[in-house]
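The complex appears here without one of its protein chains, the remainder shown in place.
So that you can tell them apart, the chains are marked A, B and C in the order they are listed, and the count of residues begins at 1 in each.
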Amino acid sequence: MSDRKEKTFWAVVSLSLLTIVWFFASQMESMKTLLPNPVDVFKFLVAGAISPIGQHNIWGHILWSLSRVFVGYTLAAVCGIVIGSAMAWTKVGEAIIKPFYLLLRPIPSIAWIPLAILWFGIDEKSKYFIIFIGTLLIIMTNVYDGVRSVDKNLLGAARMLGAKENQLFFKVVLPSAVPQIFSGLQVGLGAAWATMVAAEMIRSSEGAGWIIIMGQNSVNMVQIYAGIILIGVVGLFLVTAMRFLEAKLCAWNIRGK
Amino acid sequence: MFLKIDNINKTFTSEAGNNEVLKNVHFDIKENEFVVIFGPGQCGKSTLLNIIAGLEKESSGNVYLEDKKVTKPGPDRAVVYQNILLFPWLTVMGNVEFGPKSRGIKKSIRQKDAQEYIDLVGLNGFEKSFPVKLSGGMKQRVGIARAYCSKPKVMLMDEPFGALDAQTRYLMQEEVVRISAHEKRTVLFVTNNIEEAIYLADRIIVMTNCPSTIQKEYVIDLPRPRDYTSEEFLRLRQEISSIVEFTR
Amino acid sequence: MNEIKQVKVEARNLTKKFGDLLVLDNISFDVMKGEFLCIVGPTGCGKTTFLNCLTKIFDVTKGDILVDGKPIDCKVNNISYILQETSTMPWLTVEQNIRFGLEIKKEKEELINERVEEMLEIVGLKEFRNYYPNQLSISMIQRTVIARAFATYPELLLMDEPYGQLDIELRFRLEDELIKLWKKTGTTVIFITHNVEEAVYLAERVMVLTNKPTTVKEILPCDLPRPRDVASKEFVELRNEVTDLIKWW
Partner (left out) sequence: MKRLKINKFRVISAVTLCVFVLVWYLVTAVFGLFPKTMLPSPDSVFFSFIKKLTSTVPDGGTLFEHIFASLVVALTGYVIGVGVGLPVGISMAWFRPVDHFVRPVFDFLRTIPGIAWIPIFTVWLGIGLSAKAAIIFVGVFVGTVVNVYSGIKQTNEVHIWVAQIFGASKIEILKRVAIPSALPYIFTGLRVSLGMAWLGLIAAELLAAQKGLGYMIQVARNFGRSDLVIVGMITIGIMGALLTLALEFVERRVVKGI
């Protein structure tokens, strides 16, 4: 555990160092308009936590953003696991789904934004859709690879022990793919968060992405920086939460060893 | 006959050409007999075991278990593999009760049963451990308990100790003798280790390398536990080695 | 054996701790020049740690290792290492793998080429020189490793269960090949194995280690004539003597 302490120590040292450099850089004349004082940014965040920026305070904005991610991501996770499994485990499923998968995969999620707006207007539905589509393909890819890479010998072992064909998928294939499905869910969550920020920056009246874009519109550098830090912190929190969940659910699979 | 291997041939066909691995393999096994198939190289032995297990299809010939033809895998035969093949996401208990569970046996009954076999292989106290936490020898014990727990008529053991180090291997051989004395079963055991063969077998079937055919049979009636250095043991070892091409 | 034997490697009071865990406890021994020493011990007794301490990959907590009376230094001493895991570099061809050690030692190009040809000849991989390891069988891979180790003409060769994963037939062949090379080059070999039969077949002396914390239990001379017969009475007796020493169950 001293390893962990050491890590924390260096994290504190290097992040403080970054803040100090930032502080002195912001004091330089030439940087005045480009780099706000970190103290101001911090003050802005504290103030924003209590009194509203726009229609909500910071917590409200985060909740808005998280709710969008939650809806799009959950849908994508469910569909991704179901469709990905169908594509990997049944030949017919692969024949039907794979062409669409191959066609859609190279299109970045953000390129869907204009079409989404045409289809669903500028309200919540279009944001859900964009987050959904961006996350779906990532999760599908991982589920597909995970299910396909099931150890054939393990299937043989299960058959020898009397497992029937219809039991194999849920008893052997799916559990053995869990680590890879999980890493898909993890990457997918990061992508969902990023897509959400993009969607909010393009059209919204609340949320973490909105804070940044409002900062830009009102030429308020402090607000832009505060928004960016906010996005980073929430993203970090999401990643950590997923790691924690993974450690709980995949105790049998010691990853990275 | 209990288990009848009736003139099995097997040829693998690929773009590179035909690869004949089994040729006219024909023998019978009595109930509760411990038969070791011994032979050099990689060829044929495991394929034969897979055919008996129903995991691979013979090119010609038949396998009969209690006069019924074997066509697909089933719980009347259990395999203990060299690379063990535990389900890594299940605990020791979960692995051992896998067979009865997939046949829908009630939880209280199958767990009591599984516990007995876990105790038998000496893993009491490790029921809740996941396979990653176990050593190679312990994993193979789980594999053996899992195979026994599905109550097979025939145990097929495919070089089960090939990946273990020498000491663990000796220990596991002693364990197999102890366990099979306790739980009488028909065992078909494949190995390329001559000592292991003589130490374990009621009967040794010596096979040639590619394509594998039966070269000779030896009935071993030394009393158990056997002593690797006894006159008899060394004489047998010498004799069997001399008909196999690879020994030094 | 009428020449006077010199001490090649001298281990003095080797002690190694990982944190509070004592792995090696005060180990001392000598290896003679040109000797073939086998080290056996129960599974997980820290044999690999032991070997890694010899080469200072892990720093020892206490004690010294001397080669020819001076502290061991991989940059000065010419040492080769053969491991149990496949240690060929997968991104290099057979030939490039064999060149690897010579290039690090910054040998002259002509010498490198000469040695590579010699080694390819000895291990019989001439036609496979431009193959990558993933195109080769495990036996060819191990032979590449052996060629790489011998190519530098090492004064000291360390082997850590090099044949542990091979099937029995191949192991026999490579063991004989190793003996041939050892006799030819006169290098000093320290060979770690958990396979007692292998140890007794190869060694001039067998050193038995105890379970953790590892100490030296006994050093047995092993002077059967070569080629040795594994089924002979003397061989089996010696083997059992060693087996009894390492039994822990």
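Criterion: a contact is a pair of C-beta atoms (placed from the backbone, for glycine too) under 8 Å apart; a residue touches a chain by one contact, two chains touch by 3 or more.
Just so it is clear, the model here is predicted, and its values are computed rather than measured.
Here is the thing to keep in mind: the chain we left out touches A, C in the whole complex. Of the candidate positions A:Lys43, A:Lys98, A:Lys125 or A:Lys164, contact with the unshown chain belongs to A:Lys98. Set against the missing chain, the residues A:Ser26, A:Ser109, A:Ser176 or A:Ser204 yield one that touches it, A:Ser109. Against the chain not shown here, chain C presents residues 52, 55, 57, 74-76, 79-81, 83, 85, 87, 89-93, 100-101, 103-105, 132-135, 152, 158.
Residues of chain A that touch the chain left out of view are 10-11, 13-15, 17-18, 33-34, 91-92, 94-96, 98-100, 103-104, 106-115, 117-119, 190, 193-194, 197-198, 201-202, 209, 212-213, 215-216, 221, 224-225, 227-228, 231-233, 235-236, 239.
Methods note: only the chains that are shown with their structure count from here on.
Taking each chain's centre as the mean of its C-alpha atoms, chain A lies 50 Å from chain C.
Inter-chain centre distance (chain A to chain B, centres taken as mean C-alpha positions): 49 Å.
Interface residues of chain B, counted against chain A in their complex, comprise 53, 55, 72-75, 77-79, 81, 83, 85, 87-90, 98-99, 102-103, 130-132, 146, 150.
Contact residues of chain B toward chain C in the complex are 40-42, 135, 162-163, 165-168, 170-171, 192-193, 228-229, 234, 237-238, 241, 246-248.
Of all residues in chain A, those touching chain B in their complex are 151, 153-154, 156-164, 167, 171-172, 175-176, 178, 251-254.
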